[in-house]
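Accompanying notes for the structure given below.
One protein chain omitted, others in place.
And then chain A:
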Amino acid sequence: MSDTADLNVEDAPEGQEIIQTLPLDAWHRARGGRMVPFACYEMPVQYEGIMAEHLWTRESAGLFDVSHMGQVVFTGENGLGPVITALEKVLPGDITGLGSAKNRYSLLLNEEGGILDDLMVTKRTLDGAEELYMVVNGATKYDDIAYLLDFVPDDATLNLLDEQALLALQGPKAVDALSRIVPGVEALVFMTAADFTWNDVPLWISRSGYTGEDGYEISIPAEHAAAFADRLCEQAEVKPIGLGARDSLRLEAGLPLYGHDLDPETTPVMADLGFALAKKRREAADFLGAERILAERENGPAVKRVGLTVAGRQPVREGASVVAEDGSVIGRVTSGGFAPSMGAPIAMAYVPTALATPGTALKLLQRGKTHDATVTAMPFVPHRYVRSGAK
C-alpha cells in the first residue's frame, strides 16, 4: 500500500525547507496531534480524526492554531493615509473607505492582475495610534512582505508580528464558549473586530474565519497562547481541530486556498472573487492589472473557478483534469475531496466560462478513470455568519 495523492502538505517555497515550530507545538503533541510539515511549519493534521473533527466544528466549536499565518502591521509617520494610498496600488479593495475595526478580504495583485496572495485587512487604533493590521497566508508571508516593501512609502513601517500567535475558534457554539472567557465578544458581528483582555493579556479578536461557520480569530502574545488554548478547551463545546478538517471545512464553504485554487496566473475575475473589487476602485481603475481585470469583468474571463459535485463516492482531488467528450483537457481540478457534512465528494475546478453555469455536466479524469461531475453553486454548505445584533 502506498500513497498516490496526499493531503497538500508540501507547501514549502523553494529554498525554504527549514521547518519551524509553532508556539503551541508542545501543546498539540500533548493532545495527540499528528504533526506534519505545512507552510514551513510542523502543524497538526488531525487529533482524533478528520471526519469527527469536521463534524464537531459544524455542530459545536473547533479550536484551530493558525499561527503560521503572517500577521503584519503597517504604520506611517505621517499617518495611515499615504500608506493606504500606496497599498491600494496592489489591493483592489476600498481600504481608504474601510471603517475602523472592520475586516475586509482583499487580494494582493501583481503587474498582470494575477493573485500573489489573499488576505484580511483591518484598520485599528491601538494605544492611540492608528495602524493597518493584515493577515496573510503562511507559505507566502515572506514573499508578500518583500513585495509590499517596494510599494509602501519610505516613512511607513511594516512589522511582522512573529511574537503573536493566531487562534481560530469556529462553529455555532464558538460564541458561547468564547464569551464565557472573554465577555463582550458576542457583540461583534461578522467581519468586525475589537481589542479585549483576558487575565491582563491583550487580545485582538475578529468575528471571522475560514470554515463558513460563525466564529472568531484571536491574536494573542505567543507566550500566553497555550494557557488560553487550555482555557478554551476546558469549555465543553470546544475541541482542538487539525489542518485536515480545516481543509474539508473551507472546501465545503467554497473558500479558495492560496497556492491551490489561487495563484499568480489567476485573476480575481477568473477566481470568481469579483466581490473583492470595490466599485470605487473599479471606477478609478488605479490598481495593478486593472485594465485586464476590468476587461475580464466586462467580457467574461476565459476560465472561471467553479464548484463541482462528483458522482459516486470516490474523491477527485487536486491535479485531476476536466475533459471534453473527445477526451481533450479543458480544465483542471484545484481542490477536491470527500465532504464529511455532505457524505459525497466535491471539488473546485477551473473550466471554460461557457461551462461554468450551475447544472452543467462535466467529465473529470483522474489516474485513468473518468468521473461524472456537475457544476454546483458555492458554498456547498450554507454559510452561517452572524451579520447583525448580539445574541
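In the analysis below, a contact is a pair of C-beta atoms (placed from the backbone, for glycine too) under 8 Å apart; a residue touches a chain by one contact, two chains touch by 3 or more; residues count from 1.
Heads up, the rule we're going with is that contacts and distances are computed from a predicted model.
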Notebook entry, point to check: Of the candidate names "Protein kinase", "Glycine cleavage system H protein", "ABC transporter permease" or "Cbb3-type cytochrome c oxidase subunit", which one corresponds to the UniProt protein name of the undepicted chain?
Noted result: "Glycine cleavage system H protein"
Checklist line | Options A:49, A:202 or A:274, residue touching the unrepresented chain | finding: A:49
Next item on the list: Looking beyond the chains shown, say which of A:208, A:235 or A:248 touches the absent one.
Entry: A:248
Checklist line | Hidden partner chain, residues of chain A it touches | finding: 1-7, 45-46, 49-52, 54, 244, 248, 313-315, 317, 337-338, 340, 345, 367
